[in-house]
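Only a single protein chain was left out; the remaining protein chains are all shown in position.
The chains carry the letters A and B, assigned in the order they are written, with residues numbered from 1 in each.
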Amino acid sequence: MDLSVPPDITFVVLTTITLLAAILALQAKELIYGAISLGISFIGIAGFFVSLDAPYLGMLQIAVYVGAVVVLILFTIMLVRREEADKEEAGEGGEGAAGLWIAGLLAVSIAGVAALAGPNLPISPPATNLPISQLGPVLTGTYPVPLIILALLLSGALLGALVLAKIDR
Amino acid sequence: MNLPTTPAELLPFIIAVVTSHTFITLVIFPGFIHLTVVVMFLTWYERKLLARIQLRIGPLYAGGPGGILQPIADGVKLIFKEVMIPYKADKPLFLGIPLALVFLGALPFAVIPFGQHWVIANLDVGLVFIFAVTSLFPSMILIFAWASNSKYPFLGGLRSLFQQVAYEIPMWISALSVVMLAGSLNLVQIVTAQQRIWFIVPAFLSFIVFFIATMAELERLPFDLPEAEPELVAGWYTESSGAVFMVIFLALYMKLYLMSSLITVLFLGGWWGPAFLPQPVWFILKALVVATFMIIPRGVYPRLRVDLLIKVGWTRLLIIALANVFITVALLSTGVLSAWGL
Partner (left out) sequence: MALNPWLLIVIWGVILIVLTGPMLTLPMFWSRRKPDQFRDMPFESGQVPQGEARKRLVMQYYPYLLMFVVFDVVAMFLFAWGISFTSIPASDSFPVLVFLILLGAPLGYALKMALRRENW
């Protein structure tokens, strides 16, 4: 590991935002704040996509996740009645210690792998830089069958969801 | 560019930054100053236009001819009014979301080209950037309506959410026809491809669908039900007062200018025009014409009922947009448009 190179500022900022927002999404007292933090976390992930030279994927992430999935989550939260949401379950007291224990195990294993591998740290090969004009030909030319399977999956999911929404009333 | 190391180099550095093209586009045109001026002009313009349609006079007294300084008077008045936060409303959300709305309404202006070199950031995925940012609006309106802790805003916010969500897909699919004609998501390239023919001609159905969907996204009449005055007082921003209302008001007009500029870029040939006027002037003129056609129905048409509104968006407009995609496929495959370089 080369510790003399300063970390990329974009990466540090994005990581901080994403992780803090994700932690806040789990820990927030008001569920609505949790949903908003989840949205911010998704925007952080979209930022990661953009910084990795996949801006189209980043925009897709924002449009689909933050634009549609977070709306669904907000709807679900607004369905829950306030008395049920405000009740906090009393933890058994060992949660902080368990969290530290797991984090410590993870840190030790990552450090161990890095130390043992030495200079030959296994890194995945850099992805080929695909410009956006090539995205379409790759999608339809090289992967037509996954595209059709995707269509079947989407229509099946949508039909199922619509039928379920009908039965509930 | 070297950063200044001694105080003697500071002044030339500042002059170099201030006169650089990047700074001018960021701050003056098409940046912050131009945006503020045009949005304030649009508020005055709408009131004057609606007044003339309704045989009134409109703003008259606020300085200058025809009350042109009325927006400044409005702004000063609203800033000094008290911000009332409803009982048990969620204060951080109530104050933070209007700021986020105006931020998201002004952010996409970074990619809209006002002239061949007058664009802040020439993004390769410019069009989906704008669509991604505008898809965040419905959720923020829903959160704001929930945070107001009051029945009228909540109902208005829900209706507004469903209305905007219903018309986003026809908007995107009709923009898909333009993308197919231009072959790029880069807004500068989309305008450059319209040098010989404006896309409104081959993609006329798309233009109609996009225009109607945009009016529904902006919640203008006849898609006005989320803020129907006899029914919902003012919809999702009922409880906003003073500075909060001013910020929301600005956000709505910023969205109007954004959508008018987007229609100009996608369908009306952007900055192309005869050379006796500079390119940005043509762009702003076309955007103002589009804004006029969005303002006029407000004084002319009655309101649509919300469930019919949503039904129309999903059934009729989406089918027409999809049909236009197939028409564009046919037009492009048969090479009819090759005379205009498409």
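Everything that follows uses one rule, which is that contacts are C-beta pairs under 8 Å (C-beta built on N, C-alpha and C of every residue); 3 or more make two chains touch, one makes a residue touch a chain.
Since the model is a prediction, treat every value here as computed from it, not as a measurement.
Student: Can you tell me which of B:His117, B:Lys151 or B:Arg196 touches the chain that was removed from the display?
Tutor: Of these options, the touching residue for the absent chain is B:Lys151.
Student: Taking the full complex into account, find the residue in B:Leu176, B:Ile200, B:Ile263 or B:Ile295 that is in contact with the omitted chain.
Tutor: B:Leu176
Student: In terms of residues, what is the contact footprint of the unshown chain on chain A?
Tutor: 50, 55-56, 59-60, 63-64, 67-69, 71-72, 75, 78-79, 82, 132-137, 139-141, 144, 147-148, 150-152, 154-155, 157-159, 161-162, 165-166
Student: Can you list where chain B touches the absent chain?
Tutor: That gives, for chain B, the contact residues 1, 20, 22, 26-27, 31-32, 79-87, 95, 98-99, 102-103, 106-107, 109-111, 120-124, 127-128, 135, 146, 148-152, 154-155, 158-159, 162, 165-166, 168-169, 172-173, 176, 179-180, 183-185, 233, 238-239, 242-244, 246-247, 250, 307, 310-311, 314-315, 318, 322, 325, 329, 332-333.
As a convention for this text, only the chains that are shown with their structure count from here on.
Student: Averaged over CA atoms, how far is the centre of chain A from the centre of chain B? Could you give it in whole Å?
Tutor: Distance between chain centres, rounded to whole Å: 30 Å.
Student: Looking at the complex, which residues from chain B come into contact with chain A?
Tutor: Touching chain A: residues 90, 93, 123-125, 128-129, 131-133, 135-136, 138-139, 142-143, 146-147, 161, 165, 183-185 of chain B.
Student: Which positions of chain A touch chain B when the two form their complex?
Tutor: Residues in contact with chain B: 30, 32, 36, 39, 55-56, 59-60, 62-63, 66-68, 70-71, 74, 78, 131-133.
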